[in-house]
Structure formats: structure tokens, C-alpha cells
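Missing here is one protein chain; the remaining ones are kept as they sit in the complex.
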Amino acid sequence: MNPYIPVIIVLIFGVVLGGILSGLAAFLGPKKYSREKMDPYECGVPKVTAGSEKMSVKFYLTAILFILFDIETVFLYLWARTFKELGWLGIIEIAVFVLILVVGYIYVVRRGALEWD
Amino acid sequence: MGMNLGIDFSSLLQWNDFTVDLVAFAVKFAILVGGLLQLPPLLVWIERRVPALMQRRRGPNRVGIFKWRLYGLLQSLADTVKLIFKEEVVPDGAHKVFYHLAPVFCVFPAFLVACAIPYGPDLTIYGYKIPLSVVRMDVGFLFIFAISSLAVYGVSLAGWASNNKYSLMGSLRASAQMISYEIPLGMSLIPIVLIYGTLDLGKIVEAQTSFFQWGVFAAPLSLLIFVICMFAETNRAPFDLAEAEGELVAGFHTEYNSAKFAAFFLGEYVSMFVLSCLASTVFFGGWQVPFVSYDALVAMLGSPNFVAPVGILMLLLKASFFMWVYIWVRWTLPRFRYDQLMSLGWKFMLPIGLANVVGTAIVLAVLRFK
Amino acid sequence: MEAFYFVPEMLFYAISGLILLSSIMVVAARNPVTSAIFLVVDLFFVAALYAQLDAHFTAAIQVLVYAGAIVVLFVFVIMILNLKPDALRGIRFSLGEALVLLITLAGFVIVGSELAHTAPDLTMPGNLGSAAIEMAGGNTYVVAMRMFTAFLWPFEIASVLILLAIVACVMIAKKDKRVTKS
Partner (left out) sequence: MIPVENYFVLSSLVFLCGLAGVMFRRNLIMVLMSIELMLNAVNIIFVAASRHLAQVDGQIMVLFVITVAACEAAVGLAMVIALFRRYGTVNTEFLRLLRG
């Protein structure tokens, strides 16, 4: 059996289970509405500004670097799977690939894109 | 070409590859889910008793049935019941759909990943070979990373949908942390693939036949990186920045309560368990018994089918060691600062991980290719 | 086994339905976060389609990189910019634009049906059927071998592309900060 069939069944199950857990409270718990209670908790005091504000662009830079290194990891896995068969040729190929990316990594570190302050 | 409705339903009642696979899948999955759902209460109990032990106090010990107190084991059951019957408070201004959807995104990746772990050696029943992982596939590792990378959405949606700036901040921090440590986590297992030449977890366990062939001896640095990333991926101490009480209240799930809060717990504990299982599978021989080879065990017990329970027990034992480490570390190490956490991930773990890959490759190449 | 060919077929139609539905939702949703989440669903089920076609490695990469990384970037940007739902009312539907859509559809139908009918002739030597792929060591192995032999140059150039993207992103996103500092 192609493994995607069980995966899809498990996926459906997981979503249903999450949904049940998520929906359980709505059916079982008491419901008493009060204006104060429904206010977002935040940190315990009445809120001063709106619920969401602009966030640091740092998160975005992290996400970008994540994508690019994620792809690198994928290619590394692909090479690792055929390491034995490719031999030294494969090592040279992947070395060039990694070296080019290391240049990018050094640039990012030098520019201070990874500094959190 | 539509569907041919002249389906031969009688073949559904016969045993063939497909029906055996289907029934085996259903049974294995039911057992797995049954086991996984017991995890959170048990782990919550352990997580209260262990620090009590460490701090020389008692921890929960009152709740029990009649006069049997069972060391307070039923406390977590009582807490679960309480959580489920609590009133659900959805904050005003929360995004109605995503607020309810976020716990689902936290729960299903954990369960899906749990299906890829090989829990024991293959069973043979009436000539049909049944692997003891719910889903066995060629891309093992990558499947696990792929699915667990989806858990980021649960965290980020929860914070975004709560209409709370501290939740949003906490969720962005938690998700940035999760994605940052995903790369060293992925890289730490590349040496394992280099050594064993496969991505299939079942085959990796089978390759670790004797004690000194365990992954930990072949790639000790990988284990270190993997364990550190394990903590970061599950947002556990010392990397539980999202829950830094002083600054961000309870992180991305501040506005969650009742059963939805329990759902986040379930997701967290199941993914802790799965990562522990993965660590034991890759580095500590999975279901293999130390010093006794599989063939010797088969000879000793008479049939491969009797080895399976031993194997499952062995894996659970090894995994519970890692679970213990999780709890132990939580009460031992102080929390990192966020900038320290991110620079640890990007400036230390990533280069070390890459160096680990390169080093292993060169050593292996020199040994193998001459 | 013969009797169960309807299972993949049924699943194909179910998955395609979900893909289409989520694609429409990606384009039609007012809230960008809704779009992003439907994009994840879309990409996930496309991965399921790949797995059905025995491309397990590609399916895993689709989820890992596309659904688990690229869309995370979108979600991050939407959250950082704190974008509000769009007003969809003012959308005009000009004749020209409708025509573009229609012509594209027609082009697809023609090219697709042509290809589907002539495709078996395109089969090149050295091909691998799914049984042959299993024999040769699995999907990942076959993809990797082909990648590191026949597709060596595109592979190395991909790394240059990634390098350029890294440099460009850091330059564009960090630019303003430097200006304000000086």
C-alpha cells in the first residue's frame, strides 16, 4: 500500500481529534457572558493600545535565512543518500555548493543581520 | 474515465496485501493513539513529582480513589477533567476561526510524526510481514521534518488570533525560534544518513546491530546538536522564551483556556515523546537490545514475533530516558535571553552542524574510498 | 490488489477537489492570513498528489520547503506588517482581463490534450517505471543519482541563486536602518 493513504487517514484523524478537543469546551463548559471577562487578558491590566502592533523586521530576516538554509539542508540530504555511490566526485560537487552558501552566510553575519538587540 | 462501479466487494473480505495492510494499519494506529493520549496526564504527573523530589518537597499526593492515593497519580486526571469542564472564554476581538483552529494545527503534526517511528522489529503473521511503524516510508527523516515544520502554524496562529500583543510577540518569538533550530536539527542527522546510507528509519535501526554500531558512537557531535535542538523545537526550558513570565505572560497561549489549553499540552507532550523516540532510534539503536543481537534474541525467544514486545519495551525505556532529561534540564538550567538563543542557533549551532557534516563526510571518504 | 484500483481513483478526485477549493480560497479570501493558511492546505494536498504518483521525495520536499518554510515567510510578513483584510468591492472586471483568462484556459486545454495523446512517443531511452525505481533503490536514491550526474550544473547554479537571494534580501530589508543610523 502506498504510504500516502495511511498518512491521509492519520491526518483526518488528527484534525478530528484536534477539533474535538477544541470543540469540547464549547459544549461542556458553562457559558456566562460578561463584558469584563471577554476582554483579552494581556498581562492583567486593562489594555492601553490596540491588540496588535508592528513587529520587528528581524523575524522576517530570520525566516528568509531559514528558507534558504532549509533548501541547502534538503540538497545535503539528497547527496548524503548517494554518498557511497558518488564517492569523491559527490564530495567535490557538494563542497562547491556549500562553499558558495558559506560565502552568503559570512556576508549575513558581517552585515549584522543576525544581531538581536 | 469514471469510477468502475462494478467493484468486487467480496475481495474486501479476503486476506490479500491490501486488506492485511489496512487492518494492520488500523490496529497499530489505534494502539498508538491510545498510548499517546495517556501521555499528557502521566507526564504532567512526572513533571510535578520530579521537581518535588529535586527540591525535597512532596508534590501532588492527595488525590486518589478511596484510600489508595497512588502517589497522586490521579491528580493529573482530576486536572484534565477540570480543564475540560471549564468555561471557555474567547477574548473579544479574537479571530473566531483561527482562534479555534490553532490548537488543531498544534495537535495533528505531532500525531502524524509519531506514525513514522519504528517501534519494534517486523512481525510475521501467517506469512504477511508487518512492520511495527504505522507508516513506513523510504523518506523517513524528511517526512518527520516536513510534518513537524507544520507545527509553526499552530504557534503563530494562536498568537495572531488572540488579539493580544503579548501573545503575538510570544508567538513570533516562539515560531522564529522553532524555525531557527530546525536547520541544525536537520543537519545533525545528515552524518547518520552518510553512515548508514539510508533515510528509512527502520533500516537505520536494523543497521545498528551491535552495541558499538549505535549512532552515538559514530556521530557523537550529532547527538549533542540534536538534543539541544530538541529542547528548542518543543519550546521547553531552557529555551521556553515564549513563556518568559516576566515579559510575555504565558506566551502564545495566554488567551487560551479549558480544553483548548489542554490541546496545546497534548501537542507539546506528544512531540516531546516523538523527538525522544527519534533520538533513541537514531542514536541508541531504537528497539535493539544492547549487547544482544536480534538474531540471538530470536534464537533465545523462539520466534521473531516474541522479540517485538521486547523491542517495544526497549525503545520506550530509551525514550523515557530522554523524557527524563527534558524534565531534569527544566529544573536545572536557567532560561536563555532571546538574543542569546538566536545567536546560539545561528552563529554556533549552524556552523557546528555544517562542520559536523563536512568532517564526517571527509573521514568516511578517507576510510571508504581511499 | 486488482479489486482496489478504485481507492487511488477516489482519493485522486477527493484530493483534487480539495486542491481546487483551497486554491479558490487563496485567491478569494479577504484576509491575507486566511489566504496563507489555505495556501498551506493547498500545498499539502498537492504533496499528497505527488506521493500518489510515487514521487515521495518530492512530496516531502514540497511540505518541508513550500508549506513549512515559504508560507511561514508569508505569514511572518503579514503579521509583522499587521495587514488588515482587503476591501474586495472595488474590483473591476475588464473585458480584456477576462479574455486573457479565457485564452489561457483554451491554450491549456489544447496543449494538454495534445500532449496527453502524443506523450507516449516522447518517452526517452533509459526510463524508469515505478517498479524499476523500487528495484533501483527507491525514489530518493534515483532522484539523487540523476541530480548529481545529469543535473550537476543546474544544481551548482541553484546555490549561486540562493546566494544572490540571501544578499539581495539582506540588502533590501536592512537598507532603511542604516540610513536612519547615519
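For clarity, chains are labelled A, B and C in written order, and residue numbers in each chain start from 1.
What we mean here is this: contacts are C-beta pairs under 8 Å (C-beta built on N, C-alpha and C of every residue); 3 or more make two chains touch, one makes a residue touch a chain.
This one's a predicted model, so the numbers in the text were calculated from it and none came from an experiment.
Student: So one chain is hidden, and I want to know which residue out of C:14, C:27 or C:135 touches that hidden chain in the complete assembly.
Tutor: C:27
Student: Hey, which of A:21, A:71 or A:91 is the one touching the hidden chain?
Tutor: That would be A:71, which touches the missing chain.
Student: Which one touches the absent chain: A:9, A:57, A:96 or A:109?
Tutor: Checking each option in A:9, A:57, A:96 or A:109, the one touching the absent chain turns out to be A:57.
Student: Would you write out the residues of chain C that touch the absent chain, in ascending order?
Tutor: Touch set of chain C with respect to the missing chain: 5, 8-9, 12, 16, 19-20, 23-24, 26-27, 32, 35-36, 39, 42-43, 46, 49-50, 53-55, 57-58, 61-62, 65-66, 69-71, 73-74, 77-78, 80-81, 83, 86, 91, 93, 97, 100-101, 104-105, 108-109, 112-113, 115-116, 119, 122-124, 126-130, 132-133, 139, 142-143, 146-147, 150-151, 154, 158, 161-162, 164-165, 168-169, 172-173, 175-176.
Student: Give me the chain A residues in contact with the hidden chain, please.
Tutor: 57, 60, 64, 67-68, 70-71, 74
Just so it is clear, only the chains that are shown with their structure count from here on.
Student: Please indicate which chain is farthest from chain B, where distance is taken between mean Cα coordinates of the chains.
Tutor: Farthest chain from chain B, going by C-alpha centroids: C.
Student: Please give the pair of chains with the highest number of C-beta contact pairs.
Tutor: Top-ranked chain pair by contacting C-beta pairs: A-B.
Student: Can you check how far apart chain A and chain C are, centre to centre, with Cα atoms defining each centre and the answer in Å?
Tutor: Centre separation, chain A to chain C: 18 Å.
Student: Could you work out how far the Cα centre of chain B sits from that of chain C, in whole Å?
Tutor: Averaging C-alpha atoms per chain gives centres 28 Å apart.
Student: For chain C, what residues touch not just one other chain but two or more?
Tutor: Those would be 7, 56-57, 59, 61, 64, 68-69, 72, 76, 79-80, 140.
Student: Can you pull out the residues of chain A that are in contact with at least two other chains?
Tutor: As it turns out, chain A has residues touching two or more other chains at 3, 7, 52-53, 55, 59, 63, 65-66, 70, 74, 81, 105.
Student: Would you pull the chain B residues touching chain A in the complex into a rising list?
Tutor: Residues in contact with chain A: 17-18, 21-22, 25, 29, 33, 84-94, 100-101, 103-112, 115, 134-137, 141-142, 160, 162-166, 168-169, 172, 176, 179-180, 182-183, 186-187, 190, 193-194, 197-199, 249, 254-255, 257-260, 262-263, 266, 338-339, 342-343, 346-347, 350-351, 354, 357-358, 361-362, 364-365, 368-369.
Student: Show which residues of chain A lie in contact with chain B when the two form their complex.
Tutor: Of all residues in chain A, those touching chain B are 1, 3, 6-7, 9-11, 13-15, 17-19, 21-26, 28-32, 37-44, 49, 51-53, 55, 58-59, 62-63, 65-66, 69-70, 73-74, 76-77, 80-81, 83-84, 87-88, 91, 94-95, 98, 102, 105, 109, 114-117.
Student: Would you pull the chain C residues touching chain B in the complex into a rising list?
Tutor: 1-4, 6-7, 9-10, 31, 33-34, 37, 40, 44, 47, 56-57, 59-61, 63-64, 67-69, 72, 75-76, 79-80, 138-140
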